[in-house]
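Every protein chain but one is kept in place in this view of the complex.
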Amino acid sequence: MNMMSVCLVAALAPLAGAITAGLFGRQIGRAGAHWVTIIGVALSMIASAIALRDVMDGNLFNGTVYTWATSGGMRFEIGFLIDELSATMMLVVTFVSLMVHIYTIGYMADDPGYQRFFSYISLFTFSMMMLVMSNNFLQLFFGWEAVGLVSYLLIGFWYTRPTAIYANLKAFLVNRVGDFGFILGIALVLVYFGSLDYGEVFALAPGKATERIGAEIGVQWPLITAICICLFIGAMGKSAQFPLHVWLPDSMEGPTPISALIHAATMVTAGIFMVARMSPLYELSETALSLILIIGAITALFMGLLGIVQNDIKRVVAYSTLSQLGYMTVALGASAYSVAIFHLMTHAFFKALLFLAAGSVIIGMHHDQDMRHMGGLRRRMPITWITSLIGSLALIGFPFFSGFYSKESIIEAVHLSKTPAAGLAWIAVTVGVFITALYSFRMYFLVFEGKPRFEVHGSSDAQHGDDAHAHHGPVDPHESPAVVWWPLVALAVPSIVVGAIAIGPLLFGGYFGDSLQVLSKHDVVGKIGEHFHGWLAMGLHGFATVPFWLAAAGVALAWYLYLRRPDIPAKIQSAVRPLYNLLDQKYYMDRFNDWFFAGGARSVGGGLWRFGDVGVIDGVLVNGSAKLVAWLAGVARKVQSGFVYHYAFMMIIGVFVLMTWWFLHL
Amino acid sequence: MEFSIMDLAPAAAEIFLLAAICVILVVDLFVPDERRYLTYGLTQITLVVAALLTAAGIDSAPVYAFSGMFVGDAFSSVLKVGVCLTVAIGLVYSRSYLEPRGMYRGEYFVLALFATLGMMVMISANHFLALYLGLELLSLSLYAMVALARDSARSTEAAMKYFVLGALASGMLLYGMSMVYGATASLAIGDVIAAVQSGHANSTILKFGLVFIVAGIGFKLGAVPFHMWVPDVYHGAPTAVTLMIGTAPKLAAFAFIVRLLVESLGAEQLVVEWRQMLVLLSVASLVLGNVVAIAQTNLKRLLAYSTISHMGFLLLGVLSGTTEGYSAAMFYVSVYVIMGLGAFGMILLMSRKGYEAEELEDLKGLNQRHPWYAFVMLIIMFSMAGIPPTVGFWAKLSVLQAVISIGYVWLAVVAVLFSLVGAFYYLRVVKLMYFDEPAQREAMQVGVDSGVLMSANGIAVLALGMMPGALLAVCERAVTMSLRVAT
Partner (left out) sequence: MDFEKAAFYFFALILVLAALRVITARNPVHSALSLVLAFFTAAALWLLLEAEFLAIALVLVYVGAVMVLFLFVVMMLDINLDRLREGYWDYLVPALVVAGVMVLEMAVILGGRYFSLAQMPKPPAADPDYSNTRALGEVLYTEYVYAFEIAAVILLVAIVAAIGLTLRKRKDNKYQVPSRQISARRANRVRLVSMPSDKGDSGAAS
């Protein structure tokens, strides 16, 4: 099988599954829907594995499948670029997607929208593959929008819940802001490079490093920086970076499997992937890299802080995702693209694991998501417990777990980076380690350790309005069925080992080849590599680093506050009420957005409505055009009288007009 | 001059068609009414064989026959294949409509074949005489077909109007041709262009003739202000005949324009002249067609005005006067014919015995009655409005590019603005189908043949929108290979 067919199978198999399950869901039934989509995704994963093996053998592929249109010298094409970067992403995406597909069989077992759900997640896999495999900006944009669309559909999957509708509207609007920047960036590329093909653009980029734009409006912006920042704004929307992060916590309204797949493991990393893919451009703009560092640092630190005060188990994981995305962004800003992708990969595994474990807990708790109602689940749900523990350890970067290698590399890379603002970012990510440990183990202790709190809570549900749909009667949690825990185990394995296995070749073995480009003055990964002596040494050395002790301190604090002295958090809470409120209200960003953007937009809209709509549009355009239409139609009706001689007269008038025209020309 | 029968080979399709018509005429005499499907089947076979015979010449360099009156080239082959297939598909859609209305008779099919022959003659004409005779053959057949529903006063009236105005237009056209003959002393297209380019021809007489030729063309296309017949005839004619008038003849009319304006009068000093006139016709058509369509309640009338605006778009491609423009116009007209087949075909499919589904009201809630056909109609309406990813988008885009390439940006802006206005009434059709309650709930009864074709038609509109490259390439190749474009 040649590479082209491998690519086509990888991209189209999930699409075929999605179409079958979506259009013929009723005919093939529930089992049919999950079989057809799982087979599609499995095929896609096998094809991805073949592609990765081929790439390892040095067979890169860059080809056009089909030219959609040629317009004014521009070619719009569908094409695949399979190199180390995209092959890695393909395998990660399809693997996690396959796990989620299987898990969904158990999680959605009783849902009436079963077939629809499978169709959506397969469609998502297709879109994500198109995004990852693309060799041009147009297809990238297609994939970008398609994953956004599916995400939007899935957040609002339970469309009868007002909160779900609110959340998906929010996700949609916030992503519009990002996409606006993104499409501006693509437009800049198109205008100044005259091509949308990655290869052509990257080849031209060094020659345009000093070009400036904006002379028409009296400014002198460096072209590459403008492009990079515009594209990064897109990445901020998709990868939920401050201040466009507000949609991601709310997206937890969707079913848990998609939280794992879309809002943790794959889609939100599209922005990270995109920036890594564009590394030849970003390398040319120090300004853009600094901005990325700052944004990433803010997200990594402050979103982690929010995780400490959340009570909804999924929201804790969601804020943790935000924080980890911040880490990846920081790595990008430090020009450590390979490290970012490495963290993306490890994060995909352990975060999907954490989400699916959370889902398993939620199933056990009969869809109650409030951690204050849990506790002591480790005996009742042993597999979920052990896999959660693995995920949490990986997340906080405990030595030898996968997260350790990637996170440690990020901190090291930022430390070595000379890009402006790197010092600030280093502080943020280092403190972030402590925060991560604190909220992760707060969640772990609240859920799995201590005394069960769920038998007694049946009557006091008035204050948790946000999960009014949940079942609040006495529950009896027990281990979830095999289709649910099996993927947990399958994800737990890479969560432990993938870091140790991959760090050597991935970061220091030149694995990414030419797919990532780093200027020598930014080459922090190379510098780390000088001190790298294998995964074992790194793991052992990990016990002696500052981050490890910070993490240990975080765990210890969590243990003390939530297991040993559960009364203290409430006291702290009342002691520093304003700070708590600040965190509880997510820095008032939602309030601010609602008030400033939504409210502002509404009052601007109201004003425009009064003046523009009623006055200009209704008065002049709508009524005016209606009158114009009516008038023209009236004239036409008068002329269209039905009498032949009127028609003939009209024709003669026409000849007369043409004749006059010609005479006037003469 | 030695004559051999092979000299007639380029016109094999036309000769076959004529012979087949005569056979069908005779056979039909002996076919009883209940076996009329024999005539129908023979007609379809004839059309398909004619298309195949034509397709054989699709790659050839221009070949001439009949003392240079006939030319067979890639351009004409593509269009003639299009015409034959369009008529064939139209007849499939029409069958269930004709039967209960007493029009399922030999004459209908024979006249349709005659019209096809007329179109083929027009498309392959290399001489003004052939152009004119082909046009008359087509027109006469169409007049008769419109009048074929003898008991309908509306049809008879429409036929009469069509006939009288058509005669007037023919007169103008002939007058213009005679002027050109006076100036260039020839009716053969090659000689005319040579005389025009030499600069010896009297330019005043030429331009005078040009005005009348443009007027005649304007009538054939239905461009404003020569459009008056279009709404009345589209509305008055039996829908099957409206389908016939609204689709294939547009291909022939396009060829007619190209033969007359481009190949005969395409010299630089004349292009400047007719470009101005076409701009006038085009803008008027775009404005009037799109605006007046909004006020229509009858689907056939609506489509008539929509045709007027589409012809305005077609003229945009022609008036650019470049090879790209001609191929864009050819693409546009091909796309229009595909969409027109679907739209008129849908009216035919929805009609039953004693019931014409031609009011906009009749489309209400089609989605509930028949979701698949509602979807097909949705695609076609989107395409007519020019919304991607349907092929209508590419058609409009390529034409606009041609206009912009000659620096007429304002014209492109006007065209886009008014196609936005046009989107209103196309979308209203969609709204009626999807968001309104149906007035009647009976399911549509659609035959297998027309059902399959209609589905294919809708999918084609979508698929061509996904991959327009092939059709675009065919048009471009046909134009660059065959047309003697003077530049």
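So that you can tell them apart, the chains are marked A and B in the order they are listed, and the count of residues begins at 1 in each.
To be clear about the criterion, contacts are C-beta pairs under 8 Å (C-beta built on N, C-alpha and C of every residue); 3 or more make two chains touch, one makes a residue touch a chain.
A quick note: this is a predicted structure, and the numbers were derived from the prediction, not measured.
> What are the shown chains that the omitted chain is in contact with?
B
> Of the listed residues B:143, B:256, B:305 or B:331, which contacts the missing chain in the full complex?
B:143
> Which listed residue, B:66, B:181 or B:372, touches the chain dropped from view?
For the chain that is not drawn, the touching residue is B:66.
> Out of B:13, B:74, B:111 or B:446, which residue would touch the omitted chain in the full complex?
Answer from the full complex: B:111 touches the omitted chain.
> On subunit B, where is the contact patch with the chain that was removed from view?
18, 25, 65-67, 69-70, 105, 107, 110-111, 114, 117, 121, 127, 129-130, 133-134, 136-137, 140-141, 143-144, 147-148, 150
Here, only the chains that are shown with their structure count from here on.
> Which residues, counting only subunit B, touch subunit A once they are in their complex?
157, 160-161, 164-165, 168-169, 172, 207-208, 210-212, 214-215, 218-219, 224-226, 228-229, 231-232, 273, 276-277, 280, 287-288, 291-292, 294-295, 394, 397, 401, 421, 466-469
> For subunit A, which residues are in contact with subunit B within the complex?
Interface residues on the subunit A side: 66-72, 625, 628-630, 632-633, 636, 639-640, 642, 644, 646-648, 650-651, 653-655, 657-659, 661-662, 665.
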